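Right, chain A next:
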Amino acid sequence: MARDWQPDFEQLVDEHQSMVFSLALRMTGDRGLAEEIAQDVFLELDRHLGRIESPLHALHWLRRVAMSRSADALRRRKVRGMDLWVEMEDGYGARVEERCSPIGVRLEQLLATLPEPQRAALILRYQEDLTPEEIAATLEAPLATVKSHLQRGLKLLRAKAASNLKDYIRTATTG
Partner candidate 1 sequence: MKNQVIAFVLGVAAWTAPAFAQPSPLLLPPAVEKELAARASDVTEVTLDKNMLGFASKFMNGKDKDDASVRQLIQGLDGIYVRSYEFDKEGQYSMDQIDSLRKTFETAEWSPMVRERERKTGETTDIMVKLVNGEPHGMFILAAEPKELTIVLIMGPIRMDQLGELNGIAGLGGALGPLGGVQHAPHGKDGDNSKAKDKKGGDQ
Partner candidate 2 sequence: MDDLERDGLGRDGLESDEFERELKQAFERRPAPPSLKRKLMDRRSRQRTERLHLRKVMWERLAACLVLAALVGGGFEWHQREEQRKGEAARQQVFTALRITNHALNQVKAQLAEHDRDRQE
């Protein structure tokens, strides 16, 4: 089939930069790093632009590469022994969106405490609204593994959130 659609780099940037940035931000918890990762992802897209066949292909490609690059960055950080939670607090604390509820902000922060594979699965599920099959394709992981990560991640996040909320309520009522 002849390709009618021609990728326009700038248009793709405008369309997907928030998605890529958000994925990187939620994976790494660091705004500066997330911005750097987002730039790298789009520069890689620029090099592979000729192989992008459709807008949907571009979206899938960007998601996959953004997650991959973010995982690489996290791995490099682990090697350097950096404390992600501290970073997370500093990173998130600075720019809280007004439309997010306090619970929402706290959930994002708690997300950073989850193991990386579970975090990745939850981000793709709840930020990108992907099905487990789509998540498996994006992360290039077996479906069963993805489902397991989703289940455990959700359970853990819920437990952490509940524990945090009890503290929050206690603080709110006594404060």
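Selection criteria: all candidates are chains of the complex that A comes from, given by their letters.
A few remarks follow.
Heads up, the rule we're going with is that a residue touches a chain if its C-beta (ideal position, glycine included) is under 8 Å from a C-beta of that chain, and two chains touch if they have at least 3 such contacts; residues count from 1.
Not measured: the values here are computed from a predicted model.
Here chain A appears alone, and the candidate among 1 or 2 that touches it in the complex is 2. On chain A, the positions that touch candidate 2 within their shared complex are 9-10, 13-14, 17-22, 25-26, 31, 35, 38-39, 42-43, 46, 97, 100-105, 107-108, 111, 122-123, 126-127, 129, 154, 157-158, 161-163, 165-166, 168-169, 172.
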